[in-house]
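All protein chains but one are shown in place.
Let's look at chain A:
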């Protein structure tokens, strides 16, 4: 089953001049696939990821996630969809510094409101344990190291059991040891939990070890 179907995707920037950044992009991703999107700066790979993330709604073409069309939906609907079906990991961890690690992880689940609070807390603790940062649970996010923060961010991305986990240079800010851990985790997610992982990266090593690699240049998919 295809978790993600992209067809004939066009995207234009109008500032400073009208410029087509994506030119008729189309591909499909199956459940449980670990896909790396690579390409040079300006190839349009980040732009593609933001469109797939549903946060950028200004495009031509079609994006289907879990069989749902993303085009023409309201902001509220998209927000709810993201909350349940998409998990994000960014290059910079972007945790909420005033909240503890545990609270950061719990936030999307509390927004979803599927389980009572104590159950959410239990799930969040399990995730922190899985990522080996459970000792940091009660600390404020601002006080953690970069590697720890990135793991907390991954736990936050996974809390609602999303069908797709998207990453924007998730290892870009980490040393090689931490990069390896994160890579291992993504691999495991795809294999054991049948969660689709879609990662934009500059890291050649990382991309080569993914299940599948989509190489982009000049707004088009060159191979993959």
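Assume a contact is a pair of C-beta atoms (placed from the backbone, for glycine too) under 8 Å apart; a residue touches a chain by one contact, two chains touch by 3 or more; residues count from 1.
Here is the rule we use: contacts and distances are computed from a predicted model.
S.K.: What is the protein name, per UniProt, of the chain that does not appear here: "Glycolate oxidase iron-sulfur subunit", "Cytochrome c domain-containing protein", "GMC family oxidoreductase" or "Lipoprotein-releasing system permease protein"?
M.R.: The UniProt record for the chain left out of view names it "Lipoprotein-releasing system permease protein".
S.K.: Looking beyond the chains shown, say which of A:9, A:36, A:65 or A:107 touches the absent one.
M.R.: Counting the whole complex, the residue in contact with the absent chain is A:107.
S.K.: Looking at the full complex, which residue from A:27, A:94 or A:215 touches the chain that isn't shown here?
M.R.: If we include the chain that is not displayed, A:94 is the one touching it.
S.K.: With respect to the chain omitted from the figure, which of A:83, A:163, A:178 or A:220 is a touching residue?
M.R.: Touches the omitted chain: A:83.
S.K.: Write the list of chain A residues that the hidden chain touches.
M.R.: Chain A touches the chain not shown through residues 46, 50, 53, 55-56, 75-76, 79-80, 82-84, 88, 90, 92, 94-99, 103, 107-108, 110-113, 156, 160, 168.
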